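I have a structure here, written as structure tokens, and I will follow up with some questions on it.
Of the protein chains in this complex, one is absent; all others appear in place.
Showing subunit A:
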Amino acid sequence: MAQAAPALETTTRRTGGTSKLARREARAFYGFASPWILGFILFGGGPVVAALLLSFAHWSLLSTPSWAGLANYRKMFADPLFYKSIANTVYFGAGSVCLGVVTSFLLAILLNQKVRGLGFFRTVFYLPSVVAGVATAILWVNILQPDYGLINNFLGLFGIKGPGWLVSEHWAIPGLILMSVWGAGNTIVIYLAGLQSISPALYEAALLDGAGWWNRFWNVTVPMMSPVIFFNVVTSLIASLQAYTLVLVMTEGGPNNATLMLGLYIYRQAFEYFDMGYAAALSWAMFALIGVATALQFLLARRWVHYDA
């Protein structure tokens, strides 16, 4: 079907111009696509270009904007909080992606063993990712509370004195990572769909060759799943960069900026200090960070992702 369409277009072009019918169809296309086209101008491409221009300006919203040249970028590279926010973002991103991707992969494999009550387990693992919001952020503030929170109480049962979590500079981000792993259930569903599409013949063949369960896992499951793992790594990495909205509720970036993420810093500059130009420059840094992280993923993927279907 898809191959027939261009062929048709070339024949009409050869027989002299586009036909009336094709022109009418093109008009209908633009009509139907217009919500997105307008949306792209107003809320997508337009603002991206505006943000670029804005990053070369000083503007507090109340004053008239003035040309700043590279001042905002120079300020950025000299700003210790900018580096701190990058480090926090990368720490949180790497931690939550590694732990989340591994945990949900293992849970998906367990769920794929033809267990009974699959629907029940899937619901339980998936639920936290659906309800994640301010309510669960507040819940986790309570769970991570050092004196009477759930986790430190549990550790106390084994005589371990739990850390201060969100009130400790060193443990605040690990606490946030724990919360994010709890909310990574949507990746389980994606893994499960991938696992179920692996042909049983491959496992039969591996069994025939006398492969044990570890060999079957390592040489069949992992390579066959690598595109799905890759998809989950990239999407959860991008999602982790936006986790700062809940951080805003939970710690407001503290203690001592230990949980200041780049997104939060942009928010602060724009809506607390009203430095729109600097916020725009920071948002371009975030764009670059996402771009680099994604590109890096794609480069590394060549080594380990196995496409074969």
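Convention: a residue touches a chain if its C-beta (ideal position, glycine included) is under 8 Å from a C-beta of that chain, and two chains touch if they have at least 3 such contacts; residues count from 1.
Everything that follows uses one rule, which is that contacts and distances are computed from a predicted model.
A.B. asks: Mind telling me which option in "Multiple sugar transport system permease protein", "Carbohydrate ABC transporter membrane protein 2 (CUT1 family)", "Aspartyl/glutamyl-tRNA(Asn/Gln) amidotransferase subunit B" or "Cytochrome bc1 complex cytochrome c subunit" is what UniProt lists for the chain we can't see?
C.D. replies: Missing chain, per its UniProt entry: "Carbohydrate ABC transporter membrane protein 2 (CUT1 family)".
A.B. asks: Touching the hidden chain in the complete assembly: which of A:Leu176, A:Met224 or A:Met286 does that?
C.D. replies: Residue touching the absent chain, from the options given: A:Met286.
A.B. asks: Just to verify: which one of A:Val167, A:Ile190, A:Val222 or A:Ala301 makes contact with the chain not shown?
C.D. replies: Result: among the candidates, A:Ile190 touches the missing chain.
A.B. asks: Taking the full complex into account, what residues of subunit A touch the chain not shown?
C.D. replies: Within subunit A, the residues touching the omitted chain are 1, 5, 9, 22, 25-26, 28-40, 42-48, 50-51, 54, 61, 107, 110-111, 113, 115, 119, 121-128, 130-136, 138-143, 145, 147-148, 150, 153, 156, 182, 185-186, 189-190, 193-194, 199, 201, 204-205, 207-208, 213, 227-228, 231-232, 235, 238, 241-242, 245-246, 248-249, 262-263, 266-267, 270-271, 276, 279-280, 283-284, 286-287, 290-291, 294.
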